[in-house]
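One protein chain omitted, others in place.
Naming follows writing order (A, B and C), and every chain is counted from residue 1.
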Amino acid sequence: MIRPEEIKMSAEETGKWGMVIDQDICTGCQACVAACAMENNISFVGEVDAGYGRSMHWIRIERFWEGAYPEVKMTPNQPMLCQQCGHATCEPVCPAFATVHSQAEQLNLQVYNRCVGTRYCANNCPYQVRAFNWRDYQRPEPLSNQLNPDVTVRRMGVMEKCTFCIQRIHKAQDKAKSEGREVVDGEFTTACAQACPANAIVFGRVDDPESLVSQVARAHGHGVKHLEELGTLPNVTYFKGG
Amino acid sequence: MSNKFSRRDFLKLAGVGAATTAILTGCGPASRYVKREPYMLMPEYTYNGQSTYYATTCRECAAGCGLIVRTSQGRAIKTEGNANNPLNLGKTCARGQATLQGLYNPDRVTDPAKAGASITWDAATQAVVDALKNHKPDEIAFLMGTTSDHLFDLVTDLAAATGINAPVRFGALSMFESRATLSTAAENLFGQRGLPFFDVGGAQVVFSFGANFLETWLSPVSYTRGFAGLREAQTKMRGTFVQFESRMSATGGKADEWMPIRPGTEAMVVLAIGKLVAEKRGGTMPHAFIEVDPANVAAKSGIKLETLEQLAEKFASSAGALAIPGGAALGQSNGLTVAEAVLALNALVDNFGKPGGVYFSALAPNQTEYQRAASVQEMQGFIQKMAEGKFKVLFIHGVNPVFELPASLGFKEALSGVGQVISFATFPDETAQEADYVLPDHHSLESWGYQRVVTGSAQPVLSGSQPVVSPFYNTRATADVLIAAAQLAGGKFAQALPFTDEVEFLQSKVAPLMNSADGFFSAADINTFMAYFQQYGGWWKTLDGRAVPVAANLLNHSLSGAEAEFAGEGEFFFVPFVSPTLAEAGANKPWLQELPDPTTTVMWNTWVEINPETAHELGLEDDDVVKIISEAGELEVPVYRYPAIRPDTIAMPFGQGHTAYSRYADNRGVNPADLLGQYFNEAGDLAFAGMKVKIEKTGKKQPLSRMESIMGVYGVGLGEEH
Amino acid sequence: MIKRLFDWLKQPLGLIAVGITFLALFSLAAYGISLTQKPPEQPLQFPHRTHVAFGIQCLYCHPGASKGPAAGIPSQAKCWGCHNQIQKTQTSELLKPLKDAVLSGTPLEWVPVAQVPDFVQFNHRAHVAAGQNCENCHGDMTKVTIAENPQVMNMGWCLDCHKTIAGEDHEKLVKLVDCGTCHY
Partner (left out) sequence: MSDKKQHAAQSHEEHLREKHLMLDPLPRGKMNDMVMESMLEKPTWKFWVIFGFLAFVVVYFLFYKWGVLIAKGQGEAGVMRPDYWGIFLVNTVFWIGISHAGTFISAILRVFRAEFRRPFTRAAELMTTFGLVQAGFSIFMHMGRVWLAYWLMPYPNQRLLWPNLHSPLTWDLLAITTYLLSSTMYLFLPLIPDVAMARDRSTGWRKNLYKVLSLGFRGTEGEWTHLRNAMNIFAWAIIPVMFSVHTIVSWDFAAATRPGWSSTIFGPYFIVGALHSGMGAAAVVLAVIRSTMKNMKYFVRGEHFDAIGKLMLIISMSWAYFFFNDYMVQWYGGDKWTQQLLHFHEAGPMGWMWFAMLICNVAIPWAILWNPKWRATPWAITIVGLVINVGMWFERYIIIPISVTINRMPFTWRLYEPGIEVPMGIGTVALFILLYMAASKLIPLIPVWEVQEGQMAHELKKFGRETVVSVSELE
């Protein structure tokens, strides 16, 4: 008989990179959303399309209401981004292997140039965090000067989503390798976590018990993984707090 | 321009232009179609393809957060917070992130212009020379932004030496923050000028009376960090936060308890809580709280007496209780009383100078006393002078008063009373359109300078700016223009500004800090010091520079618990608030427009928040356009049925409604400042929340773009409930 | 009617016409393909051959290759550093564009030769660090004037090398054939 402590989680189940989000201190200020857009060359879509569910945000902040006036409360702001599932529902349905699991980084990749635009992945994502390039959204000159050269600029007809700033991961790994060392925890972080004025987002190695993200997760205790019951093995943990 | 700082040898790179050819790949333009220009002179510290990072200061608002800007081959790619800067410790808000969309905005002013026609910089400088020389000193006026920066110092020096009018600073944010009220309250109670600082992070219980400190108030990044500290569960008990306001702001949304008190009753609620707290703590009842009758307050404000008592109990029994005044509570006829009452409440629990208490904000390094921006009443006087023709020349920099000031003050009309208006606007904004000359300043990321951190940091901070990219257009630093003009004008002007360029002026200003022992760094010579200053993004002291308010007789100060007075006939209290994402000057940045408002998730537009009950009574649905009529004006705006607003109150965000401010802002939404009349509180700040307005249906519809699902969040359109 | 056409085509003149048409189409296609194989027009006929022959290392002018993603094109200042001491620079017709560009302060607009599409995030440093020599990908520069691409730099070519290098090392293989290594 196998005792619980003997069960070792495979790398796929623990994941490699992960994030914890403290909803109790998230103020909903949208700094992460803006930072993400600036870092990842995300297009803006204009008033009409944005209002029709075509905005390209890779991270959005959800809030609901509880109760009725005067006892009304705003539910804790919930930043919703790609959960980088260990067992993602988006991956198996893509007919072209455009969204695949990275064995090296344990992330859900979106290979833009392979995408043919069936949108099955977005349909099948229970978190609804994928954004599709519905049109050829224009960045009039010289706005394109701020494009991040490390991130592919997407055009019409391809799907995109949060990458956990994989370009930063690669950059840090490359730097560490050139210096002959391992990547140090806290050496880099995602754009959203870096911007967050409340430090509500912490990013790092979840397979390293000494990393800040693991420590924060332990300190908080009862973290929630969204829609865990679907077996998606998400790598983002939420703390409701309060 | 100094030769020592030759970063302007950068080539302007054509960059990763979005070529249309590569559409078939679904990804960016193939490199083949990008014009690749190598550096003519490659800076020694850079390699192609490798990023260079520069420290500078964010100038999207007056807070003065430090930035690190990533640049690649002469293009600015990304802004991040400067982790060294004690104010923001590496963090930014959304507006700081979107700075680049201002820098690379397609609608900037590209060349100096006279009446819309491009002119050379020589002609432009000559115009400034003529303006300075051909007028009497008291006929020349400067109007500048809220920021206390090097340019303000330069103009102040110029004014002091030549007798022209001292520069006046103003901004919509300082108007909505009621800075004058805060500092006047401090002066009245503590006998000392200064901007109070509230240490939210160290507190256990925070009562905020309208302060939107998580949005745009004073120093949002710093206060947000404070809020995180309040809630941080690891180190101490999770702090409690209670917000008193008639309309739930994004700040109020984070409160544990939200108290929708009737507008105008803030002062009496504070006093009533004070009285109950004093009773619980025992001892003699302070003078300020004697007169107020909590039961009466409960009836008037709409809070139950038991609730008031519970709140008072919470406040009295906590080890770290803190009360903060702000927002609409100060923008009423008795705003000053509210501020004083809140400070008195803090005095009651004796939190001055303690962690989680009230301080005076640290004075910035090269500053001897707090200099606040002009209140709207002072602006009224300024406008009066303009209209009367007392100013022959008006220089405007860093502010857009035609948009930011309530139209009823008549700034736009008064401009015609000024002989010559010279604007230094970066964007062709409403004020620049009215100006005779537009001499575009660089964007802040192309500029030198420093900026004082007025509040938010325990340490005195002087945030430093340096150009992170070479100027994109034919713009010129305003300081350089003024220095050049002063030199050309000769005489006392040349003596007032004896510099060759802006950098030399900067050096002269920061030189006194060079050898300070308590500095974050020091240097023996100015070049080394300036190198550090640029590298670290400013200079700051290592010690806590906050002064502790002393208020021996504060509790004997008598305060009136009368209700605020409201102007106008309508049945609704009108609460304008600053859009948390756009603020006063964000509307020209497309990604800020596309950020959902934290409370309503509306993008790209203005809305009016109405309680669903009220809307039902008025027969209004979401997206119905209503006409809002105040004494001062009227405007049409679509309805957002907002569940967290008093039924007798309506609220509108400030930030949209531009007529000239780039293609992303023009003719988008409306400006609630158009509804505001000339009413002030006792400190001379605008009583922006002191109006009552009427609502009329128009029968029109205008769908608002929301991030949220109206079905999923409000259940609208899902069908009858089971 | 079709039959008549066929009949006409079967006679010698018809056959010649068919032949000419076919040849024309073929040579047009060949010309089109050859266009894609030709090095692009450069502002200056830069002789790699000559510079290599002088013993100048690749990394002297393209130092980025060992440090970061882009090898980089040298600045005009770098060219001028040597060339302003070379008498021939003042007189040579070939070097006139360089002289003009430096003296007038206008940039030389080089056209990149070896390139990958924008959706490929290529990093020179990793390849140099892994012991790859420049000529493995860029060919022998002692033989060319303007740099040419000795091979089509497509994904199959990348993968082929990556797989060979990874060999039996599973961990290395996983990293080297991971989509996310190059595409993000």
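The working rule: a contact is a pair of C-beta atoms (placed from the backbone, for glycine too) under 8 Å apart; a residue touches a chain by one contact, two chains touch by 3 or more.
Since we're looking at a predicted model, the values are computed, not measured.
**Q** For the chain that does not appear here, which of the shown chains does it touch in the whole complex?
**A** Output: missing chain touches A, B, C.
**Q** With the missing chain put back, one of A:P126, A:P140, A:G223 or A:G241 would touch it. Which one?
**A** Among A:P126, A:P140, A:G223 or A:G241, only A:P126 touches the chain that is not shown.
**Q** Could I get the residues of chain B that touch the absent chain, sorted low to high?
**A** 24, 26, 707-709, 711-713, 717-720, 722
**Q** Considering the entire assembly, which residues of chain C contact the chain that has been omitted?
**A** 154-157, 159
**Q** Using the document's contact rule, name the residues of chain A that touch the chain not shown here.
**A** With respect to the unshown chain, the touching residues of chain A are 49, 52-54, 60, 62, 64, 80, 89, 92-97, 114-120, 122-124, 126-128, 130-136, 156-159, 227, 230.
As a convention for this text, only the chains that are shown with their structure count from here on.
**Q** So what shape is it, when you link every pair of chains that touch: line, ring, star, complete or other?
**A** complete
**Q** Taking each chain's centre as the mean of its CA atoms, which one is most distant from chain A?
**A** The most remote chain is C.
**Q** Using the touch rule from the top, work out which pair, A-C or A-B, shares more C-beta pairs.
**A** A-B
**Q** Return the distance between the CA-based centres of chain B and chain C, expressed in whole Å.
**A** That pair's centroid distance is 52 Å.
**Q** In whole angstrom, how far does the Cα centroid of chain A sit from the Cα centroid of chain C?
**A** 37
**Q** If you look at chain A, which of its residues touch at least two other chains?
**A** 112-113, 152-153 - these are the residues of chain A that touch more than one other chain.
**Q** Do you know which chain C residues sit against two or more other chains?
**A** Chain C, residues with two or more chain partners: 117-119.
**Q** Any idea which chain A residues touch chain C in the complex?
**A** 97, 100, 102-105, 107, 109, 111-114, 150-153, 163, 166-167, 170, 174, 177-178
**Q** Could you pull out which chain C residues touch chain A in their complex?
**A** Answer in residue numbers: 117-119, 121, 123, 125-126, 129, 174-175, 178-181, 183-184.
**Q** Show me the residue ranges of chain C that touch chain B in the complex, using the header's touch definition.
**A** So the residues of chain C touching chain B come out as 63-64, 67-78, 101-102, 105, 107-112, 115-119.
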